[in-house]
Structure formats: structure tokens, C-alpha cells
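Omission of a single protein chain aside, the complex is shown with its protein chains in their original locations.
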Amino acid sequence: MMGYDRSTSMFSPDGRLFQVEYAMEAAKRGWTMVGVRAVDGVVIVAEKRKTSPLIDIGQLEKVYMVDEHIGAGFVGFGSDGRILIDYARLLAVQYRFVYGEQIPVEYLTRQICDLMQVYTQHGGVRPFGVTLMIAGVDDTGPKLYVAEPSGQYISYKAHGLGQGGGQAIEVLQREYRDDMTLDDAILLGMKAVASVMEGRPTVETLEVGVVDTATQRFRKLSKEELQKFLEKLGV
Amino acid sequence: MMGYDRSTSMFSPDGRLFQVEYAMEAAKRGWTMVGVRAVDGVVIVAEKRKTSPLIDIGQLEKVYMVDEHIGAGFVGFGSDGRILIDYARLLAVQYRFVYGEQIPVEYLTRQICDLMQVYTQHGGVRPFGVTLMIAGVDDTGPKLYVAEPSGQYISYKAHGLGQGGGQAIEVLQREYRDDMTLDDAILLGMKAVASVMEGRPTVETLEVGVVDTATQRFRKLSKEELQKFLEKLGV
Amino acid sequence: MMGYDRSTSMFSPDGRLFQVEYAMEAAKRGWTMVGVRAVDGVVIVAEKRKTSPLIDIGQLEKVYMVDEHIGAGFVGFGSDGRILIDYARLLAVQYRFVYGEQIPVEYLTRQICDLMQVYTQHGGVRPFGVTLMIAGVDDTGPKLYVAEPSGQYISYKAHGLGQGGGQAIEVLQREYRDDMTLDDAILLGMKAVASVMEGRPTVETLEVGVVDTATQRFRKLSKEELQKFLEKLGV
Amino acid sequence: MMGYDRSTSMFSPDGRLFQVEYAMEAAKRGWTMVGVRAVDGVVIVAEKRKTSPLIDIGQLEKVYMVDEHIGAGFVGFGSDGRILIDYARLLAVQYRFVYGEQIPVEYLTRQICDLMQVYTQHGGVRPFGVTLMIAGVDDTGPKLYVAEPSGQYISYKAHGLGQGGGQAIEVLQREYRDDMTLDDAILLGMKAVASVMEGRPTVETLEVGVVDTATQRFRKLSKEELQKFLEKLGV
Amino acid sequence: MMGYDRSTSMFSPDGRLFQVEYAMEAAKRGWTMVGVRAVDGVVIVAEKRKTSPLIDIGQLEKVYMVDEHIGAGFVGFGSDGRILIDYARLLAVQYRFVYGEQIPVEYLTRQICDLMQVYTQHGGVRPFGVTLMIAGVDDTGPKLYVAEPSGQYISYKAHGLGQGGGQAIEVLQREYRDDMTLDDAILLGMKAVASVMEGRPTVETLEVGVVDTATQRFRKLSKEELQKFLEKLGV
Amino acid sequence: MMGYDRSTSMFSPDGRLFQVEYAMEAAKRGWTMVGVRAVDGVVIVAEKRKTSPLIDIGQLEKVYMVDEHIGAGFVGFGSDGRILIDYARLLAVQYRFVYGEQIPVEYLTRQICDLMQVYTQHGGVRPFGVTLMIAGVDDTGPKLYVAEPSGQYISYKAHGLGQGGGQAIEVLQREYRDDMTLDDAILLGMKAVASVMEGRPTVETLEVGVVDTATQRFRKLSKEELQKFLEKLGV
Partner (left out) sequence: MMGYDRSTSMFSPDGRLFQVEYAMEAAKRGWTMVGVRAVDGVVIVAEKRKTSPLIDIGQLEKVYMVDEHIGAGFVGFGSDGRILIDYARLLAVQYRFVYGEQIPVEYLTRQICDLMQVYTQHGGVRPFGVTLMIAGVDDTGPKLYVAEPSGQYISYKAHGLGQGGGQAIEVLQREYRDDMTLDDAILLGMKAVASVMEGRPTVETLEVGVVDTATQRFRKLSKEELQKFLEKLGV
């Protein structure tokens, strides 16, 4: 690749940005994460792995509250992702402070992506090594966005990320329906993640965050709720 | 090319700027987009592809409102384009605020191009990897500008961009007439884009933005309107 | 050239600045432009090419008004030239604001050249890839300056730039007389440009800007005026 | 590795950050350190080596008080660690000043990690060459965090760092129980460290810092206390 | 030279600054210029070449007024020299404004040289590619300084610069006398320049600036005066 | 070492900082210096060499007063050391000004080391090429610190630096006792330095700075005092 891949401030002869493509490789290495949009809400399901018996998996968070009505997760370089989640929270608070209302989900996504884009056009920095999944409900309904290291984002009905992302997407494509309820969406998301996990999913190795249209509030499912869905899923 | 292509702050011995030329390669990789200027308005027709069945193509935007009287689209690196569209919107708002009237289309284009030029003359950054199409109506009539990564812009009667741009231009050159009405222009634009699409165009895979001289307002065609034009087109 | 040509902040062993020389190569690639100074005015004649039938050649400008009494054109890298023209306009307005009178032509030229020089002595930037032709009338009479990428400028009686510049200069050297009137100068300039054009010149493919000593006002010749000169020229 | 490992502002083609990985190598070279979380407190046990008989080992500190309720240690590049400990102290004081209460342990950890992340994404600097262990008690109970050069942190029940870290972790995995008291945790930590030391541990070659839930105060064990634990340990 | 010549911020192993030496090469390429100091004044004689018949040689300036009592010329990179002449004018005006009297010639020279030195010690810039000749009269009498790209200056009785500088110096060494009047000095300077010119010198191809001790005013010789000296010279 | 040693902002694959290690080489090249901590004070003994008979050795200082109660010396790159000594003096004065009391010895040492650390983590600078020895007495008793180019410092009972440092340390290890008086410590320090000197030590070639706990004042031994100790030493 003859050096075109050494800097974010350089195009290759065929107009590619290698550093951005390499950052996407970093983003592919995380654990599997799935988002599903329903008619009455949106859900993110994340795999958690207990890489060591002494890790306090209860404190290990894969789905984050960004604002009352928005949750997010990411795959890739952990500290990069945390920086972006914190940045998202700041944007949401500022918006609420300035405009007196909650930030629209797409507007928030675009602001985050604008920061990510800066890190793809200027020398002396590297792109963020994460792909973000942003799920929320605002006055225009449930939304599910995926933001890539390039700073580009896409609106999805359902999507999968991480090591098992490709396999999870196959499950989603087979079973997704436009008229799904949130409960169906949760089940589908868990099924898609479960399909790529080693061993059976448990209330400890799954984390699920939802926002429903009725309350427009993000919350994580409790262990009891998770258990019920696992039973419905029959895995 | 012996390294002359590694920085925007370097000419090659024959006076070329390779990084700018590479950026134009990036700009050639987008989906096809066509602009046509009529006597009573101007139109941008953009191809949309459903790369995945789970993409929410309804939210996928290829033609953007910049200001009440101006629309724009771009081909190339997605997040770069979004940054420029946002910059254009900011310029339009500032102009309205300072001068109390709408920004002339060419003045807006020149301001955007001045920003693009800076990224071709200073080290440590790369050029913007997009070609913009800016369509609007102001007191001097309908206008169609194409702005390249170099920061140069040209006024066109009709033009095509992206992967199918060359083929679309052939259609335009064959059928464009200086006395076209906006309806004719819309049909021609759709025909040119359709000629390079795989499969038949639908209301889902085409996006059309127009500004007419009567209202001087940018708007996107509704699915109903699109359907009627598709029927007229007979494809 | 062993790397001496990679930066504007480096001399070669024989004291050359390669990046400046390469920028002059860029400046040689434009369409032909000719300037002629007469006893009662000064003229710039520029070739315009219709590279595509869909280009709106009426909007394609090669000779620009800088201030009431000054016009300018350039050959080379388009967006670089536009930046310098805009800078020239700003200088003229500022001068008028501060001193309450019009900027002397040479003073304006020197200010532009000072900016161009900065881009030849500092690292991390490249020289401007254009040669400017500045024509104006001030209290010291008609003036014609040519400013090169190095930031050097020369006062000419008549000069030619761009691809056909060398051939045009031969015409000028053969036929230029110190006692020419502005009408003679316009004819000579058109003849010199015509001599290097493919096909016959027309009112569409020539652009002519003049400043006469009587009014000290820059203006472009109308299509009617152009037509008359073309007829006189007999081409 | 072809140069991808020369800068923190560069991904390798497979999306790795080599400089961060190299920094982790630096962090592996320190003396062994172990942290253990109990139901009623948390402890850090650090090995101290008398590399020269003239070193004043009494002044050699491996476990530091960060704030009244938080202690910390690190392995790796000594002066880097000291900078981070001082930064942590500053954060704690500022929090107390602004909010009038003690800083939550995780919040402190995240702030430190945010600084560490900056040094992994920008050119012209290197990552911090240390791994930190942060132990504290706040209103949510005892906490034990490990922060890596990448800026990522993990919550552990028990963990080992440094040259003998791997071997110490084996001891911890074998003997750790979720219902341990602080006294049991101290004994386990000392046992794990002792298992990798050359020669018998003494009150001079071990340093132990604890925070208990009752007082929420960090303190180091006195030589007398250390002696008693050593006797219990029977080594 | 193994790369020691690539930056002004680098000495070669034998303590040389190659970029400064290369800049002196640039300074050797100008047309010939000669300065001669007399008991009652000082003169600069410069060669002008009509490289093209259409150049307006009347506007081509080789000797510049810096302040009422000081003139200057330079050989080498044209726009670099202009920047330094303008800087010199600024220094003279500021001095007059602050101290209410004319700037001493050596003080002015030193200030210019301080700027030139900065461009030899810091990276990211190149030295100025000119050698300046500064001639003036102040209360300490007539002065002639030569300032080199290194920022070093020397006081001369008479000196020659440019392509024919070496040959001109031979004439000066042979014929210079310490008790010369200004008229003798003018003649000697013209003779020295003439000795290296192709063809006979004329009022068009010589430019002569003088400052005499009586008026302490810089002025250029008129064509009539030049003609008389040429006749005395008998060339 | 494949380039990992070219910048302070780069780790080698095994987590080393070569530039810091090279700086330690520079620090090893100075003349021998020894510090010894006693129960009632602390002493630094430095070798001085008369490299030329015309050097004014009386003005050659190797042990410096930092503040009333602190002295310091260094080995390595002379001007680097002077900068740090001056920085130390500034810190001590500022502390006295802000807090109204003398700066604790360790606090001073840590501040100096923080500056040294900065020069090991950022590009475009090199580490300080010195190792400092800081001796002082504060309310916690006599202190002897050694600060390395990495920014790390260690508290010693006795230590040797410079070319003969290793050999001097052997003497110290053999003869140091924890209950030494300051007079014993001075004798031991002189013996250790003398053991590595060419020729016999004299009042001219030794410099001795002491701080005792009674006065908490740094002072240098007079030639008379030095002579007495030399006689006791019997060398």
C-alpha cells in the first residue's frame, strides 16, 4: 500500500482512506452487539464475556444511557468508545440546557459523527477505532443509527456489529418484520446474539437496553426480565 | 509518482496536485446523481441503493435542503459531504442574518469552494473527497453548480456525477434542450439516472429535489409525484 | 532532483526553488490569455473553451473586475486563482475605506505578490499555482502587470500567458507599437489569441476586459462590441 | 510491523495500535502487585525489592494515598505512574472543592483513563507506560479498578499485575471467595504476592494499603500489623 | 551531503549550514550590481536587461529608495528581495516615528540582518535568497553595507554582486581610491558594471542611485545625467 | 534498534524508551560525585578536575546551594544540569513565598522530576541528559535523593554517580553504617571519591557541600576544613 496508509491526511491513488479502513478493522473485533427497531420502541442487545473468573462482570457495561431517551453501545477500541459516549452525554445535556427539550436522536448522531470526521481529515491524529450503535425515541418515533469510524452514519431497522455481527445479521434478515412490537424485537435481538455466542446465554452474559415510545425513557432490562425473555426464547 | 502524491502542500514536477486528483477518484465512487437546469427551475435526481434489506432507506438522504431556495447533493466520501452540507447551511443562515435576504447561489458555492481550496494548499490535511452539486434559484434565475475537490466550480446546464456519471452525461447531451420546462428536466434527469441503474427505478430508489422560479423554494418530490413521473417515463 | 523539490522551505544546491518552478508548470497549463497596454487604456483578452456542450459558458468567467479601475485574469490552478482575485478585491476595498481613494495598480499588485511570496518560503504549504495578469488605470496611466507564483511581478507593454502564450507573444512582438490606441490594442490582443485557438474565435469563446484612461473604469466588451472587433479582424 | 508501530496516531492494517501494545509491555516489567476486594473493604499488596543495600527502602513507596477513601498503585514506568497519581490527587481535591463530597471511585478512574486515552490518539506523544490499580470505598461499596495504557479500565474482584502478575492471579483464582472479609483478603493478597517473591516476604519487602467500608479511610498497614499477618500466613 | 542540506535547523558534521550556502548560490544569479563609497556620498549602479522587447523597462526598478537618506538594491530571488526592501522601509518609518530622526544606516542594516538570521536557525522555513546592498548617508558619513543570506553584513568601500560581480570587483580593486569624489565613484561604478555587460551600456540598461553628504538625500540619476556620465566614460 | 530510539514519543516493541536510556549514558560521563546521609546531616562530595592549567578552578562549581537547607549536584550534560538547578531554586523561592516556610526536600525533588518526565513523553524535545543528587534537611530529617533522566527519583542512604560511580558505591557499601555522624559521612564520601581519582585529592580538586540537622543550613566546606578532613583521611 506503499505508505498511503500511514496518515489520515492522505488519499491513496484510488481515492481510499486506509487509516479509516484500518479503524474499521479495529471496530470489527469487539463482542457481538445487535440493535432492532420496533414499532413501539428500539432495543440494543449486547454480549458480555467473562474473560476471567475474577472480573466483576456486574460492573461491566456494554450498553450506556446517553440521555433519558437515548441509549448507545459500541464495538472496538474500548477507551475510544468511552470518550464518544461521554461526548454524546455532554451534547445531550447542552442541548437540553440551551433549547429546554430533549435532543433529537439523529441530531445527536450527526454531532458525534462530525467529531469522528475531523479525526479522518487532519494529520497527527488517528480515527476513532469504534463503531457506535445509537438507539432512541424522539417525537419522530423510534430510531436506530450506526456510526462508523469514517464519521458516516446509517439508519437501520436492525443491525449487528462485532465479531459475530455478520452471522447475527443473517438471523435478523431472516426474521425481521416491519410490524414487530418491542417485545418481539427484544426476543429477536437476543436470538441473533445468542446464535453467535459460545455456550448458552444467561442473565450475566447478555445486556439489554430499551427505549419505548410510550415513556420515551431508556432503561436496561433487569435480571428478572432477562430471565423471562430467555425462557421465551427457549435457549 | 515518487512521493509527490503524499501531501497537498507539494506540486509534482509537471505542476500537478496528486492528492487533489486522488480525492477526485474518491468522488467518482458514489452512486449516480444528475442535475438539470430548466427555464423555470432546476432539479437534482439521485440514485439510492438498498445495500441491505435492513437499511431504513426512507431515512437515507441523497439530496439535502441547504436553504429555502437551494438544494444540494454530493458523491464521494459520505462524512466529508455532510460536513460541507452543514457548512453550506451555516453560510446561508449567516447571510440571511447579516444581509436580511437569501444568499445568492453562486456566492454560496464560492464560499464552500474557498474552504475546499484551503484543504488543497496546506500540509497536514487532505482535500475533501467529494464533488458537490448545488442547485438553486435566486434573482438571477435557476442555477446549477458543480464543485470539485480542488475547490473549483463550474456552472452547468446539466451534468452527471458518480459511478454512472459518464453514461448519464451521454443521455443528457443527446436530449438536453435550452428551452426545457422543469417537468421536462425532471423527466430527463430521471431518464439519465435510470439508464445507469441496475433494475427498474422505483419511488424508493430515486430521490428528486427541485427548486422552481415561481416559488423559489426547494422541495423534494413526494412518492406520489415520483410515481407519476416514473409512469410518464414508461420504465 | 533528490528531494530538494519536496518543500518550499528548501533550496537546491544551485539555489533553485523547485516547488516554485513546478507551480509555474501548473500555471502554463491554462487557456491562452493576452494583455496589451495602449496609450489610452489597457486590455485583457482571454480564450474560453466549451469543454462540454452542457457547460454554461455564459457563466464561465476568465476576466474579473477587481475594483472599478482594475481588471485581472489568471492561468493555472482555478481555485488558487479565485482565492487571489478575492484577495485582490478585499485589498482594493480596504484601501478605498482607509484612504478614501482608489488603490494604485502597482501597489495592489505588490500586496498580492507579498502573499504569494509567503507561500514560497514557509514549510507545510505550497506556492499558488497561477500566474496573474493585472490590468488597470490609475493617475500614473494604464498599467499591465504579470505576477508569477514566486511572488515576482513585471510590468509589460504586452504579454501572453497559458498554453498558447509563447505563440501569442510572437504575434505581439511583431505587431506591438508604443503609440497604439486602445481599439488597436483590443484588435491586436484578439488577433494574438485567435492565432492559437483551434477553430475561429467567436463572441462565445473570447472574453475581453478593458480599462480606458478617460473613464478609469473596467468593463467587459458586450457581445455586440466583440462581434464588431471580430469583423474588423476578419477572422 | 513495517512502521505501523511508530506513532500513536496510526492503526495497523488489522486495526491494532502497536504503541499502546508496547506500552503494555513496559507495564509488565514492574514488581508484582495484587489487589483484592472483600465484602467490607479492599486491599492492595505490593512487592518492594531492595535492589541495593544503600537504598532507603523505608522511603520507597509502592502504594499511594489518592484521597481519604482511595489508594492506588501502579506497575511500569515510574515517573509516568507518579504523574498519574498526582493527577488523581488533583482530581480528587477538585471534586471535593466543587461538590463538597468525596469523589466516586469509578468517576475518578474514568477521568484518569480519559487522560490516558488522549495519549493514544494524538501524534507527537507516547502512551503512559503504566497499568494502574485503584482501590477505594464509596457509597456504592468497595471498588477495585485496573486501568491500562490504552485508557480502558475494568472492575475486578481480585487481580495481579507486574512480573509475577500471572502467577499471582492463579493463586487468586484458586482461593478467592465472594464472601471474604478484609482480613481474609489481606492474607490472600499477601499470599499471592509471596508466591512469586524470591526469598521470604518481610515487613520491609511488602507494602499493604487498605480501605475498609466502616471508616471509608485509606491507610497503610504498620510494620506490627504486617508482622501479624505474616505470622498468620506462616511464611 | 547526506541530508545535512535539507533544513536550516541542521549543521553538517563540519559545522556548515548548507541551506544558507545554497541561498548564496541563488543570490549569485542576479544581474550585476556595484556600490562605491566616496568621500562625499555613495552610489549604487545596477544593470538592467531587457529580456523581452515587450517588458516595460522604464518600470523595472533595481535600486530602491528605503528612506530619504538611504537607497538599496539586491541580487537573487526577486520577491524575497522585495519583502526585505519593504521591511527596511517599515523599519525606517518606525524609527522616524519613535525617535523623531532618521535611522542610522548601520542600525537599519542590522535590523534587516536579524530578520534574515531567524530564517537560518529555525526549521520549516528557508533563508532569504538574496544579497542586499544598502547605501546611505547619516551623521557618521557615507556608508555601504552588504548583507548576505546568512544575516551577516560587511561594510565595504566598494563591492560588486551578481553574475558579473567577481569581474566588477577586479575593476574596483584596480581603480578605487579612498579620496574619490561622488562623481568619480559614479563613473567607476558605471565602468565596473559596463565591463561585464553584453553590448554597450545605455540610459535604459543602467540604473544609478546616489546619496550625497551635502543633502543626505537619496535620488536616482535622470536619463540626462546618466547620458553625461556615459559620455565621460566614453563607452 | 530500528528507529525506536529516535524519539521520546515512541516505545520500542519491548516497552523501552531508548532516548531515556541514551540520556542516562550522557549522565554517566561526568566526574565522580558521592552523597552520604548521616544521622545528623547529609553531605555531597564532588570531584573537580583541572582540565587546563588556565581554568579558574576556584570558580568551577560542582555542588550548588538550591535553598538555605538544600544543596544539589549533577553529572552529565552541563547546561542541562544548570537549567534544572536554576529551576530548583525557583521552586524553592516560590514555595517560601506562597507558604511562608521552606520547601520539603522530597516535594522539591518531585517537582523537578515532573519537569524531567515531560521531556520523556512528548516529541520534538530530548530528555535532560543529567542525573541529579539532591541533599537537604527538613522537619523529617536528613534526605538524599537521586533523580534520573526518566524523571524517577530514589531515596538513598548513600550513592555514587559519574564515571567512578560504580567503584565509589563499592566503597560505600563496604563502609556505610546507619548510625554514622555527619563527620564520619564526610570522611566516607571523600574516601569513596578519592578511591577513583587519578592522583591524590587536594583542597582544589574536591568540593564538599553539607547540611546538618542542627542548623538546617547548606554550606560548603572551606579549604581549611577540607584540609583537616584530608589529613584525617591520610591520603
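By written order: A, B, C, D, E and F. Residues from 1 in each chain.
Heads up, the rule we're going with is that a residue touches a chain if its C-beta (ideal position, glycine included) is under 8 Å from a C-beta of that chain, and two chains touch if they have at least 3 such contacts.
All values derive from a computational prediction rather than experimental measurement.
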Interface partners of the hidden chain - shown chains only, full complex considered: E, F
Omitted-chain contact residue, chosen from E:169, E:210 or E:226: E:169
Contact with the hidden chain (one of E:79, E:102, E:120 or E:205): E:120
Touching residue (missing chain; options E:13, E:100 or E:234): E:13
Touching the absent chain when the full complex is considered, from F:11, F:77 or F:145: F:77
Touch criterion as defined above, residue of F:100, F:124, F:199 or F:234 at the omitted chain: F:124
Where the unshown chain meets chain E, residue by residue: 3-4, 8-17, 37, 106, 110, 113-114, 116-117, 120-124, 144, 150-152, 154-159, 169, 172-173, 176
Absent chain, residues of chain F that touch it: 1, 5-8, 18-19, 22-29, 52-56, 59-60, 76-80, 82-83, 86, 119, 123-129
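Everything below uses one rule, namely that only the chains that are shown with their structure count from here on.
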Contact-graph distance - origin chain E, target chain F: 5
Those chains which touch chain F and also touch chain D: none
Same-residue or different-residue interface between chain B and chain C, half as cut-off: different
Geometric centre distance via CA averages, chain F-chain A, whole Å: 56
Distance between the centres, which are taken as Cα means, of chain F and chain B, whole angstrom: 69
Residues of chain E whose C-beta touches two or more other chains: none
Overall pattern in which the protein chains touch one another (line/ring/star/complete/other): line
